[in-house]
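Presented below is the structure to which this report refers.
A single protein chain has been omitted; all remaining protein chains appear in their positions.
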Amino acid sequence: MRHRFELQVGPVAFRVGSAWAGPVAALRRLYAGYPAPAGACDFTVRLEPERPWRRWLRPSVAIRGDYMLPDAAPLALAHGLLAAEMGMNLQMALGQRRFLLLHGATVERGGRALLLTGHSGSGKSTLAALLGERGWRLMGDEFALVDLADGCFHPFPRVVSLKNQALALFDDVAGERLGPVLRGTPKGTIRHLRPRSEAIARMDEPAAPRLILFPRFGRDLAAEARPVGAAEVFVRLTQASTNYVTLGEVGFAALAALVAGTPASAIDYASTEEAVGLVEALWAA
Amino acid sequence: MAGPLYIADPADCVRAVPLEGLTALYHRPSGTTHILAPPAPQILEVLAGSPADADEVAERLARRFDLASEDAGAAIAARLSELEAAGLVRRG
Partner (left out) sequence: MGIVRDEMDGSNEQRQGGESPAVPTRRTVLALGAVAASTVVTVRPALAQTAGSVLNCEIPVPGPDKVGNYIAADGSLVAPGTPGAFPPAPRPLTGEEVKVMLNHGPAPRGIDAEAAQAYVNYIRRLQAGMSGFTCFASLQMPR
């Protein structure tokens, strides 16, 4: 493809090819400071015109690559950066076999990891990014990578996708860590935030899990923490994994070990301060 | 009325992990995962590789446990139906 970008994120190497220069240029700026892959790439993403003439006429970016999904609608060229991010997510979701993947954000402190998991809109990405600005090391905001042999979480620190109202919470970060504001995307207004340089420098340092949280954000919710039973955690995490079934017994063993060995709570909160307070209290317990 | 004979796969066909009173179970032949509450795991154990009807299952369980139930026969029949629907026991 005309334009190419290669990127190492934790244990995974990506190649992104694009028919247009714009998305690759945006990726290069956003991922400044990330290492280039040392060897072959694990996954390839291709940003291609939906039809040949759509490269120029109302440019339309189809997300293709080693792994693809039918029925995926193309994006406008202005959102090419988002297409690249979605493409990388798709390769992981469909193709990752070396780790058990859990949908969620991970942060580390004192050598131990916290997993924040739940469905879209629960506030987990925003909370993880905030913790990353307050003394925690951000390990990832989309996928937790569980080592199949020893159960540690491996960092996968891609840029964080901040949506809509959450953007206002990050006004004080250095401008060059932020990508362009993307309005009118299928997910509303989005802006990407590069993790702090320490998180990037330590992208090869795994951490053993210590706590699992199911966060729930709502303006009407009273701040509260409730323990979650192990069997419920197990089932909820199977629903948060795209490769649990594919991994078979190895996936079962890894998930069972994670759940049996890690306490879990559900936390409700209506503000950032409440959320951070609940996290710190549960971590200290 | 004892009902049909059921049988479960031998014990090495499943992998079970206790989770706070419940059991997470991986069924190797089908690759399916289940969460079981008592007495389902115990019923699987007594049926592993050895067919029995509901009455016989009750007897096998009673050798090890005090069975708490208003109607053991009906309860065990219900458990067997659930296990059959999940593919963990079959008629044999």
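Worth pointing out:
To keep things simple, chains are lettered A and B as they appear, and every chain counts its residues starting from 1.
Keep this in mind: a residue touches a chain if its C-beta (ideal position, glycine included) is under 8 Å from a C-beta of that chain, and two chains touch if they have at least 3 such contacts.
Note that the structure is a prediction, hence the values are computed from the model and not measured.
Across A:R29, A:H119, A:R183 or A:R226, the single residue that touches the chain missing here is A:H119.
Across the entire complex, the residue among A:G33, A:P52, A:G111 or A:P186 in touch with the chain not shown is A:P186. Seen across the whole complex, the unshown chain contacts chain B at 11, 14, 16, 18, 21, 23, 32-42, 44-45, 61, 64-69, 71-72, 74-79, 82-83, 85-88. For chain A, the residues touching the absent chain in the complete assembly are 69-73, 75, 86, 89-90, 93, 101, 103, 119-120, 142-143, 186-187, 235, 238-242, 244-245.
One rule holds for everything that comes next: only the chains that are shown with their structure count from here on.
With each centre defined as the average position of its C-alpha atoms, the distance from chain A to chain B rounds to 40 Å. Those residues of chain A whose C-beta lies close enough to touch chain B in the complex are 229-231, 234-235, 238, 244-245, 248-249, 252-253, 256, 259-260. The touching residues of chain B, counted against chain A in their complex, run 15, 17-20, 22, 24, 26, 28, 31, 33, 35.
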